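One chain of protein is taken out of this complex; the other chains stay put.
Note that the chains are named A, B and C in the order they appear, and that numbering of residues resets to 1 at the start of each chain.
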Amino acid sequence: MSADKVFHSRSQGIPSEGVKDQYADGKAARVWKKYIGDSNQRTQNYKNFLTGLLKKHNCVKVLDAACGTGIDSMMLVDEGFKVVSVDASDKMLKHALKARWEKRKDHKYDEWIIEEASWETLPEDIQSFLPGATFDAVICLGNSFAHLLDEFEDQRTQKMCLRNFAKVLKPGGLLFIDHRNYDAMINSGATPGHSIYYNCSYPVDIKTSVLVVRGKPELVALDYLIHTNEDAELNEQSMFRLCYYPHELDKFTSMLDEAFDNKAEHSIYADFKALDQVENPAYYIHVMRKPLN
Amino acid sequence: MSADKVFHSRSQGIPSEGVKDQYADGKAARVWKKYIGDSNQRTQNYKNFLTGLLKKHNCVKVLDAACGTGIDSMMLVDEGFKVVSVDASDKMLKHALKARWEKRKDHKYDEWIIEEASWETLPEDIQSFLPGATFDAVICLGNSFAHLLDEFEDQRTQKMCLRNFAKVLKPGGLLFIDHRNYDAMINSGATPGHSIYYNCSYPVDIKTSVLVVRGKPELVALDYLIHTNEDAELNEQSMFRLCYYPHELDKFTSMLDEAFDNKAEHSIYADFKALDQVENPAYYIHVMRKPLN
Amino acid sequence: MSADKVFHSRSQGIPSEGVKDQYADGKAARVWKKYIGDSNQRTQNYKNFLTGLLKKHNCVKVLDAACGTGIDSMMLVDEGFKVVSVDASDKMLKHALKARWEKRKDHKYDEWIIEEASWETLPEDIQSFLPGATFDAVICLGNSFAHLLDEFEDQRTQKMCLRNFAKVLKPGGLLFIDHRNYDAMINSGATPGHSIYYNCSYPVDIKTSVLVVRGKPELVALDYLIHTNEDAELNEQSMFRLCYYPHELDKFTSMLDEAFDNKAEHSIYADFKALDQVENPAYYIHVMRKPLN
Partner (left out) sequence: MSADKVFHSRSQGIPSEGVKDQYADGKAARVWKKYIGDSNQRTQNYKNFLTGLLKKHNCVKVLDAACGTGIDSMMLVDEGFKVVSVDASDKMLKHALKARWEKRKDHKYDEWIIEEASWETLPEDIQSFLPGATFDAVICLGNSFAHLLDEFEDQRTQKMCLRNFAKVLKPGGLLFIDHRNYDAMINSGATPGHSIYYNCSYPVDIKTSVLVVRGKPELVALDYLIHTNEDAELNEQSMFRLCYYPHELDKFTSMLDEAFDNKAEHSIYADFKALDQVENPAYYIHVMRKPLN
């Protein structure tokens, strides 16, 4: 066989620009939308968890640093938060921009800001369209951060991006950031088909590939096969690959602490519950509270 | 980072034709020649093991099914065996063809046959240049077989090729086939830099990457960094990647038995010694004796 | 030299999907925006020509079949036309969607429809978001149609798309479609740097390559080098390649007539003027009037 086939890291038509454009193929974006479900189908668990903590800490201005099609941001706008949404993928942003237009008569949506931005230049990007802005909370959820891979095998880019999240927070502000339970995926070689975030009504088969370099997991490739039987047009496009860096819980925890100079309050949740309440969680959610000074 | 970089499965300039041409880049072939050492430097252990068993079983006609630059074949020609050497890589065959020419005045070399052939069509390929030929022994050594990857994730091509090796053997004939100790490499994430076959005088650093698909190791990529300091010209070309299927001992043993319909005598050696004499071998060598009827 | 370099038909990062995504690279889209100038800088000649003819023929509903960043569409919305804008490039659509949002308080913009659509499936695509819609005019300007290349060397796709433009027109409706003066470009090997459409304030160098297959010009590649000196960030991204099919005036004229079954009224303009008034025009603009029955 051709080794290149084994290693082909993207779906056809997706350009080779790493995380910036894993969704650049329009059909992949449409299938992905099918996968994550309708925008009003976010799980209640997720909504209660996120909005509960935001309100408890009096957060008003929220940066959705990985807004995708806008599903999380709209949930927050509906709840009255002032939301700035950014993403690096134009294919994703197009859906968010169209969703906002549909709501143009809804006053809550009038101040929703949607812009293209990269985590690597986040403070500068925000400065360019919203000078001086800082936030009560930054969210980077739905396993988004793991899209950022590890080119130099020392996680330097990931560390820089986490510091950028910290920078745009006000003192006392909250960072919500999550990752799949990669420890379990590495050990089992399998990925759970369902999500704590999405209400996907289609059966999903996920083929899990782990690349281990010098004994260290460096990449997970997930080949999604989504059976969208009732939708003949999408059928042939229902397989695509996404690649992730497999964050292990203890290493990610340390890296996140360092991004806040080990001074932030750090809480870890398992599938939106206390860590000891879930035996084999699908996701870990970290909440960092930036120190007040 | 770009996922494509992580997954790039070949050195620059090596075409994407799978096992057939991993050595198609001329400079890679030259560096590889440096790595494996001079042709008169095959280890004595290896030579004693191979020629000892061949002579013990009265083998005369030997097929070297992965002759590369011809180093093993020449050792056998020198010892008086009648050798047919095949390889799928023209870059490798060029070296064998030139080595044969240098020996054109040596009568032993006059009948050495060198041809291009693929394992997948081995009986037909041999028929095309040597009609009716069968062999007392087939050798496929130096971790060559592991170059054959697993496109369909069911090892069908590997099984077919092993059956082809069995087909071209005479009744009672011997197949010598080996693989690295991939069990140890998978567990440790590391590859020993030295070889039981080669007398490489250069320090070698090997970066080991293992791709695990659905929990099953499907590919090992070895990035060789060879320090050829005294040879400035080669210096910049001293890094290249080779990809292998990581055969595990028990699975390869079963697959090999099946290729002979479970009727062959099957001996396994560790670094050319009895299995229980080597604690953590670098290579496993299988010797199959095709049944007489 | 590597022949691949000569033939590399796109800027880095632009995916290989033909016309659909020549602008998929975000930076190319930004540079392109620099090139074409601000949206309020469309030339007066162009505006007078287009809106004059539309009004003269009482056109109200206009389909902009290649809206790009929305610059033409906005000119028409401002003039009171009811505009539906489509494009196949998400990168381009993003700019149009954001521009529309900026105008959300302007009633004229409230009914501006922006959707993704392909010329090859134009009637079906329109049917999916605007059932039953037909148009008083279709515009496909700014050398857009020439982005469609000629895969089968018989122009079958171009012919199909022209028929699709005809299909979505009402009886008596107008099609505006243009192309550069490729006859002059083929003969001279050069491309004029300035445009009749854009007010580009940057100096532009265009390297023109023509691919002639079996004696027939089949492709023009334009390498744009835009000197955006005052904008250091864009400087390194200011070179990119776009590919076009080089429509010759007489062949395009015939093909267009055939798309309307040779029954449409066909007027040809040179740089928005009568043909005989311009000696060596940069563009030819065709206006087709679909027969009333």
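Methods note: a contact is a pair of C-beta atoms (placed from the backbone, for glycine too) under 8 Å apart; a residue touches a chain by one contact, two chains touch by 3 or more.
Computed from a prediction, not measured in an experiment: that's the story for all the values here.
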Under the definition given at the start, what are the shown partners of the omitted chain? B, C
So one chain is hidden, and I want to know which residue out of C:Ala133, C:Val210, C:Met255 or C:Ile268 touches that hidden chain in the complete assembly. C:Val210
Since one chain isn't shown, list which residues of chain B touch it in the complete complex. 13-15, 17, 24-26, 90-91, 93-94, 97-98, 100-101, 104, 110, 114, 116
Interface residues of chain C toward the undisplayed chain are 1-10, 16-18, 148-152, 157, 188-190, 207-216, 218-219, 221, 243
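The definition used in the following text is that only the chains that are shown with their structure count from here on.
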Which neighbours do chain B and chain C have in common? A
Greatest Cα-centroid separation from chain A: which chain? B
Name the most central chain, where centre means the mean of Cα atoms. A
Counting only Cα atoms for the centres, state how far chain B is from chain C in Å. 57
Express in whole angstrom the distance between the two chain centres, defined as the mean CA positions of chain A and chain C. 36
Interchain centroid distance [CA atoms averaged], chain A/chain B, Å: 45
Of all the residues in chain C, which ones touch at least 2 other chains? none
